[in-house]
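Just one protein chain is left out here, and the rest sit where they should.
Let's turn to subunit A:
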Amino acid sequence: MASFKPTNIPVYPKLGEKVTQDTLYWKNYKAPVQIKEFGAITNIDFSPVTPHNFAVTAFTRIHIYGPFSQEPVKTFTRFKDTAYCGRFRSDGQLLVAGCEDSVVRLFDVGGKVALRMFRGHTKAVHVTDFTSDRYQILTGSDDYTCRLWDIPNATELNVYQEHTDYIRCGITSKLNRDLFITGSYDHTLKVFDARVDKSVMSMDHGQPIESLLLYPSEGLLVSAGGRYVKVWDLLKGGQPLVSLRNHHKTVTCLALSSNGQRLLSASLDRHVKVYSTTNYKVVHNFDYAASILSLALAPDDESIVVGMTNSILSIKHRKSPEESREISGQQRRRPSYRVFVKGKNYVPKQDDYLVSKPVKQYLAKYDKQLKKFNVSKALDCALEKWIRLRNPEVPVAVIKELDRRGTLKNALAGRDEQQLSRLLSFLIGNLVDMRFAPVLVVAAEMILDIYRSILGQSPVIDRQLLRMQDLLEREIDYQKELVEVLGMLDTMFASSLPKMEVPCSSGFFVQNCSVLSGFFCWISCEGK
């Protein structure tokens, strides 16, 4: 006697992203803390020393937040106009910031008033940075110049006038006190050596450059501009290594994860993408509510801070190991587990006499009903709310099984208004799903066949039928468009690749469309 074979629930390939090491890592953050600032947040910089405070530049202020505070621990407000690019020195003691009014201000992190004011630029200064010897400041401005300043004397050391457009990003080398790189809206990025008066290297990015990043080894340079992120090999004289085009709007900010294995890019398209630096493939993706202007990662990736155009600062903290363990710990502490396995892991000894017990077959509720040939009850069980919403493939599989048994009509018939509306709402939810359409169209046709005589008696059912009609109309339009697109593609392929075999996949859509349209004609007739 064979045992009952349960209904086969097909496993559909998951349409979402796959679970990888990366998704696990980047998902392991708490819900974001959102802080409203006064204007668009243009720059975020983490202090290199513990406790790793970070400076957020927004509108005319720079706020300094502690790692876990939701209120700023410090605020610099002495700007006449919009502040730009507040950056910490490598000892975390000094902070420099540019301003729309062309004055560069240097602050002591403990104080309030600017220690030094560097005047000389004629237009807004968007780029400021300390050199690695801590005594000089690099600035870049909309007056097409970048300058080096001496901190103790507050004097200008050098002016470089090689760019032909706004300078909107710049970075100093952490290893060499004389090297710095600037990127400009004239599509070029230039490497300068303070010991000579001219740039030593120039590279063409092809788009206005928004952001620059140096690898810790400083052999590779990453530039972002337009929709592109490009990686340059400085040791090979600025040879382009790879060009990434994963965003569909301008990339505004770049960041590197603490171990240098992952590169993050933020864009106006509201996404942050995480690339692997070995193969430059996107391994993860974050979505945000608004266009992102600035992005920073705390050391050891403890938190991700993102500033957006709608002046919202979003801070995501990493879950502590205890927290992430807590969830699994709760599962382990379930009391009944031990009771269940009691004696089951006992290994019989050599002389023991084994009495084998037949293994009990556990069946799902709908299978129990199917086993008893209770077709309506089986369908009811499969349409329970949590199954219907979470695993729509289960009700579909049961409907298919009933159809195979030739008893689908019996199962669908004889239902009251509530049950019928439940069925219809399930159909409306899943009818146009490509995976379920062939099965559900049959069921929908049967329902209309069975209940055509009572149409118009219940407003609830009628409304749902109208919704279904709407849905089908839209779906048919959509399929028609798809077929048109496919036709265009086919002609293009045929003209460009005359000799290659074209994998013709249009058949399915045509077929699917014909099925749906046939059904649609039917339902519209019924409606009339």
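Quick note on the criterion: a contact is a pair of C-beta atoms (placed from the backbone, for glycine too) under 8 Å apart; a residue touches a chain by one contact, two chains touch by 3 or more; residues count from 1.
Everything below uses one rule, namely that contacts and distances are computed from a predicted model.
Participant: So one subunit is absent here. Using its UniProt record, which name fits best from "C2H2-type domain-containing protein", "Ribosomal RNA-processing protein 42", "IBH1-like N-terminal domain-containing protein" or "Cell cycle control protein"?
Facilitator: "C2H2-type domain-containing protein"
Participant: Have a look at A:S3, A:S320 or A:Q457 and name the one touching the chain we're not showing.
Facilitator: Candidates A:S3, A:S320 or A:Q457; residue touching the omitted chain: A:S3.
Participant: Out of A:V19, A:V73 or A:L175, which is the one that touches the chain we can't see?
Facilitator: The one listed residue touching the chain not shown is A:V19.
Participant: Kindly state which of the options A:K198, A:R404 or A:R463 is in contact with the chain not pictured.
Facilitator: Looking across A:K198, A:R404 or A:R463, the contact with the absent chain belongs to A:R404.
Participant: Tell me, which residues in subunit A touch the chain that this view leaves out?
Facilitator: Looking at subunit A, the ones touching the missing chain are residues 1-8, 10, 18-20, 370, 401, 403-406, 438, 442, 501, 503-505, 507-508, 511.
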